[in-house]
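Of the protein chains in this complex, all but one are displayed in their positions.
Let's turn to chain A:
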Amino acid sequence: MSVTAHAHVDDHAHDDHAHHHKQTFVTKYIFSQDHKMISRQFLITGLIMGVVGIAMSILFRMQLAWPGESFGVFEALLGKWAPEGVMDADVYLALVTIHGTLMVFFVLTQGLSGTFSNLLIPLQIGARDMASGFLNMVSYWLFFISSVIMVCSLFVEAGPAAAGWTIYPPLSALPMAQPGSGMGMTLWLVSMAIFIASSLLGSLNYIVTVLNLRTKGMSMTRLPLTIWAFFVTAIIGVVSFPVLLSAALLLIMDRSFGTSFFLSDIFIQGEVLHYQGGSPVLYEHLFWFLGHPEVYIVILPAMGIVSEVMAVNARKPIFGYRAMIASILAIAFLSTIVWGHHMFVSGMNPFLGSVFTFTTLLIAIPSAVKAFNWITTLWKGNLQMNPAMLFSIGMVSTFITGGLTGIILGDSTLDINVHDTYFVIAHFHLVMGISALYGMFAGIYHWFPKMFEGKMMNKNLGYVHFWVTAIGSYGVFFPMHFVGMAGVPRRYYENTAFPMFDELTDIQVLMTVFAIITALVQLVFAFNFVRSIFYGKVGPKNPWKANSLEWTTPQEHIHGNWPGAIPEVHRWAYDYSKVDENGEYVIAGQDFIPQTVPLQEGEEELQH
């Protein structure tokens, strides 16, 4: 079957070659259907949204550290929302809301998945392009439109959405409950609806491509772990994003057409509203049915990237390849049945809470397996400390630190007192925010040469970027656990209304200073990134001496990826430092065996 599929792909590719020569600027750079260009578009859009999201976090961290203080930068950036430079309470909530939305969806979902799934799926499975180049292009442009709408919503008269990134009704449904729930929320919902369409088109394309367009010899168990991660991520996306769309649609109806899906018995601003019989808890269920898988949609691609980058740079096979795949599948399955741990104290039946505690703590098992496998991959390796490798090690470190506190939050009993406090913020920023960002950075440093025609990023700037970021992120989020356990709730504009939080101001200042330093050092990355695109030195064709197929393509981007026939695959992607009986490398003088090299005489293919 794979042979016929292969032949078909080849024919198709030749057709393409015949009429793709006369490319205009518009078809090459803007409405491109080439997966490599689309991946760049996703990456750059994602990074721009990341700049906005991180800048917002600095603004509200400054407000937390120096509550009520006047800053010129507030006045300059927030305008009427910061009269005389003092941040307004409404815009504080808007900032945290949009920060969350941008980082979770725009940066870490489409910025991460969109970029690397697009770049790597065709290149690593040996395909000319995605199954549907057109859908792929539509996916990007929908993402672009939703980004534009989200950014536009920042300039709405009454302010952008401000009900928290989870936009729980009734707060998000009633414009009289807060100014952000008017036009700002409408635009938020429209933007997210378009975003979901973009994500679904992308995901379906990834799934079809992985299933159908693998080259000859590329069985599922020879796929690099990146592809497994992207593939499973796409499946979770297809399963859960439609549910968020339904939640968004029902909320739009409650807001605009007077239905009562989520609203009941409301008295606000001196009058009783007509809503009757709905329940906000229903919204919470629908939201978190996506919302929880979403955090795995964010972290799984990072895990895949880290597995690949770590094996390449450790010059060792990834330890426990099959266990890694099994744990990805287990995490994916469990991720769809744990959403209730966000709702232990929402008023749902406590028995449901018990069930969700059980499933939630189960998910710690595959996560632990992954962490131990990464650590073992490093053991007795020959670690090449490229920036991508450092970010991968950093990712394992933050994933463990952040993941362990999940044991507290996933336990319904212990969640009671830390629910919605800064403990939660510390937990998820480490385990999914920082970890996924590290995965993203690892991917960018590692595949930059593939993405930008052989140009390499400056490694020394990469080291500066990594080490300052690594220290800064722990500096921000480690002390934050203590703030949470002191009982400080999240989404508080200032903590001065409670004398019991007075003495925490010093920690807030410390965290904010770390946050500012960490944010500033991202400018080093931005500088390195932009400069390398234009002036980066072209390195070797296979700079990291990796086995996977993407490094067999020419550095210069061509439509269809390989100038000749698509290479055939003869082995898995992790034959690093493989030796024969005499203890010599299988290929003399070379510690890696690309997937395209047939099994050598007397070489044994292990059942990985």
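Everything that follows uses one rule, which is that a contact is a pair of C-beta atoms (placed from the backbone, for glycine too) under 8 Å apart; a residue touches a chain by one contact, two chains touch by 3 or more; residues count from 1.
We take it that contacts and distances are computed from a predicted model.
Chemist: Between "AzlC family ABC transporter permease", "CidA/LrgA family protein", "FAD/FMN-containing dehydrogenase" or "Cytochrome c oxidase subunit 2", which matches the UniProt record of the unshown chain?
Modeler: Per the UniProt record, that chain is "Cytochrome c oxidase subunit 2".
Chemist: Looking at A:72, A:564 or A:602, which residue reaches the missing chain?
Modeler: A:72
Chemist: Touch as defined at the start, partner being the missing chain; which of A:43, A:125, A:314 or A:515 qualifies?
Modeler: A:314
Chemist: Touching the absent chain in the whole complex: find that residue among A:29, A:134 or A:498.
Modeler: Going through A:29, A:134 or A:498 one by one, A:498 is the residue touching the chain not shown.
Chemist: Which residue among A:30, A:520 or A:599 touches the omitted chain?
Modeler: A:520
Chemist: Give the residue, chosen from A:281, A:329 or A:533, that touches the chain omitted from the document.
Modeler: Going through A:281, A:329 or A:533 one by one, A:281 is the residue touching the chain not shown.
Chemist: Out of A:186, A:357, A:435 or A:552, point to the residue that touches the absent chain in the complete complex.
Modeler: Per the contact definition at the top, the residue touching the missing chain is A:357.
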